[in-house]
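Sharing a structure here in structure tokens format.
Note that one protein chain is taken out, while the other chains of the complex remain in position.
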Amino acid sequence: MNQIELTLFLESAVRLGIPLALAAIGETITERSGVINIGLEGSIIAGALGGALGALAFEGAGLGVLSGAMAGLLVGLVFAVFAIGLGADQIITGTAVTIGGLGMTGAIYQARFGATGTELSLPTLAPVAIPVLSEIPLVGSALFAQAPTAYFAYLMAPIAWYVLFKTAWGLELRATGEAPAAAEAAGVRVRLVRFMATLFGGAMAGIAGAHLALAHAGTFAENMSAGKGFIAIAVVVLGRWNPLLVLFAALFFGAASALQFFLQALGFDLAYQIFLAFPYVLTLAALAGWVGKSRAPAALALPWEPHR
Amino acid sequence: MSDPLVRLRGVQRRFGRVQALAGAELDLHAGEVHGVLGANGAGKSTLFNVLGGLLAPDAGSLEIEGVQTALGSPRDAWSRGIGLVHQHFTLVPALSVRENLALGLRGRSLTEVGGVVEATMERTGLRVPLEATVSAIGVGDRQRTEILKTLLRDPKVLVLDEPTAVLTPEEVDGLFDLLRELAGEGRAVALVAHKLDEVLAVSDRLTVLRAGRTVLTTERAGASERALVAAMVGSGVADEIALGVHRAGVKRNAPARDPSAVVGRLTGVTGDRLTNATLEVCAGEVLGVAGVEGNGQHELALVLAGRVRPAVGVAQVPDEVAFVPQDRRTEGLVPDFDLTENIALALSRLDRFGAGPLMPWDALEEEAERIRTRFDVTAPSVATLAGALSGGNQQRVIIGRELALGAQMLVAENPTRGLDVAAAAYVHGELVRLAAAGLAIVLVSTDLDEILELSDRVVVMTRGRIVVVPGNERTREGVGALMLAGRSQTG
Partner (left out) sequence: MSAGIAPARAREAALLGLGAVTLTLGAGAVLLLLGGYDPVAAGASMLRGSIGSWNTFVSITLVRSVPLLFAGLAVALAFRAGVWNIGAEGQLYAGAVGGVWVALTFTGLPSLLLLPAVLLASCLAGGLWALVPTLMRLRLGIGEVITTILMNFVGIYMAAWMVHGPLQEQRGVFPQTDRIVEAARLPALIPGTRLHIGFGLALVIAAVLAVMFRRTRLGFQIRAVGASPQAAAVAGRIDPARVIFISFLASGAIAGLAGGAEVSGLTYALYEDLSDGWGYTAIAVALLGGLRPGGVVVTAIFFGALQAGAGAMQRDAGIPAAWVDVVEALVILAVLGLDRVRAARAAAPTGEGGA
């Protein structure tokens, strides 16, 4: 593969990896507080539609991203009310939220734009090249000539890492995810912390969705999240619940997904569907290969009642 | 006597159908160590949880330094200067000791925290391994961390809930010295215990709770043991006798050990938390396995009961071993199953219930009914869900069920934990009766008194190893030393 093809491959890799990174960084914080949000997929698709509608309404992609974040946060709120507020089973609640999110966005889209599927044309998030950095040979344009949401992801990873491991808030968050009873006795408001962590995750997933619609595809299509929420959850495991590693894992995933173009360019004439299935098969293989090394937060997905 | 720092009056609290507190009172003065006594279920921990802001009382008043206060959360309690050291440690196992100490000291930078920690460690002499992960340190260190955590906030009132349950006798002495010192600094120190001797050793004043009420408050000097015991168990003669059995340490006529009657034997068993465990138990004897929690007792019990096969070593146990696990609700019963189903869980495998693919529900229901009657289980019918029964009744169901296995061996793990005095006496009585009838019994317990009272032979578990206690050291001090050192005192 020559230099140009390699560069294109890397650009695709990063572009495909960014939505995963955004969602996974958010979910890392959520899971560190002891909550597993299977409804992440719902937040992503909501963010995609929210981003699309927002961009159209406000005639700007930037405000579209904000709308997407809000939409993702709202879906996360529904999840939080049931799974944290009521203490309902997190797995089932998350599944319901995903089903509902996909259904709701599909219904709204069909209602607004008809089922005929004339493509929506959206104001897009144009890539912004960072001077100097984007000139770096080979990786420069891949890493530093992306949409602003990508840079947001690059920033959020170290920020999340710092907050999680170096601040008092982060300590409380981690305590909540490891031993909520101990955290409560130490005066931490466990439910509130979990709520905040989940809403943050929802917002990040919403931004991921907005990125999909506004920076990646330039349009909205039903079910366009295509399981990225679930892959993001796997990425959190692979990144050992560490925001920095999660960012790398997500980009690695993007690379693996971009591999399909690479292989096609090389002349491998496999059916299109096999390429489509590839990210999911890869995720399964990665989970199988990586497991046993890292440990989830001890209280993850376990129901918890405050003392009073 | 000066005004009390803390004054609790008329505290009431109910959990579902259980009235845990029904008008409890407590006065804590600065400079004193105050012991709160009561049997299991008397309400001591509940009262302390109210004082610590973890529970809201249904009724009653709390005055701190003369000011009426309502505590909405543990944080409120601290801001008023009350520090509660919990019975079940509230440390986060995955975090380091330093991080656990920093937790809750919010608003201070992590370097500030470091300074306060050092200063407090200096002053109190409590040393803890700051960088170690909590899950890796021993119970004694964990308790010191728990106490240090509370002291960091410089509480005016220090309240300890069952602090001695997990300590060796030597560690208990060290703790009591510290408590006296802290009281001497002008704080009010209160501790909860149900072990009379310990409380008497350290307290200046005493309060006795029974059935959720304060029934006696007195100075230590001049308080008689008899009066205290009577206050703890009430005037019911049967109860007093039961407690008398507890306290007098009834010695059974230990049968001569017949080597050919070995029923269960472990040789060199090593694995999860067990190191080269070797022991034997014979028909008709009670083998007591003492030790502080977390030294491999549960793993040992599972191997002895045949529920787990050891990775290394040999476990020769009968096919059927009756097992009464310490976690009734998670390992002994399925709370959402009714009595018949819970009994079927263990018994349906037996030959007498057939071997086909169908469950013989009629026969199982009859069996359940038989057990319910024979073991006096208080439940409307065998269709009652197990989760609705009290702890004592759940234990009766489990014991009845396990005995119906017709096994030669019984492993009982902390069988009286969480039971009231009457239920505990019942369990002890059953164990004695069964041993006399020829069953081989292994009693694994963190309650040293229980072990010494019931066992014919005693071994101690420390860090997964088993150490035999020679006959002449079967006292609290002797066993305690072994628990600490892992070696015999006399050599």
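The first chain written gets the first letter, and so on, giving A and B; residue counts start at 1 in each chain.
Please note the rule applied: a contact is a pair of C-beta atoms (placed from the backbone, for glycine too) under 8 Å apart; a residue touches a chain by one contact, two chains touch by 3 or more.
The structure presented is a predicted model; accordingly, all values stated were derived computationally and were not measured.
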item: Residue in contact with the excluded chain [from A:L8, A:L77 or A:M104]; value: A:M104
item: Candidates A:L86, A:V132 or A:L266 - the one touching the absent chain; value: A:L86
item: Residues in chain B touching the chain absent from view; value: 15-18, 20, 40-46, 49, 55, 87, 162, 194, 212, 302, 305, 307, 323, 325, 327, 330-337, 341-342, 344-346, 348-349, 357-359, 361, 385, 388, 390-391, 398, 418
item: Chain A residues that touch the omitted chain in the full complex; value: 38, 78, 82, 86-89, 91-93, 95-97, 99-111, 115, 222, 226-227, 230-231, 233-234, 271-274, 276-277, 280-281, 283-284, 287-288, 291-292, 303
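Just so it is clear, only the chains that are shown with their structure count from here on.
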item: Gap in Å, rounded to a whole number, between the CA centres of chain B and chain A; value: 46
item: Chain A-facing residues of chain B, complex; value: 49, 54-56, 73-75, 78, 84, 86, 89-95, 99-100, 102-108, 110, 149
item: Touch list for chain A against partner chain B, complex; value: 166, 168, 171-172, 174-175, 178-179, 181-189, 295, 297-298, 307-308
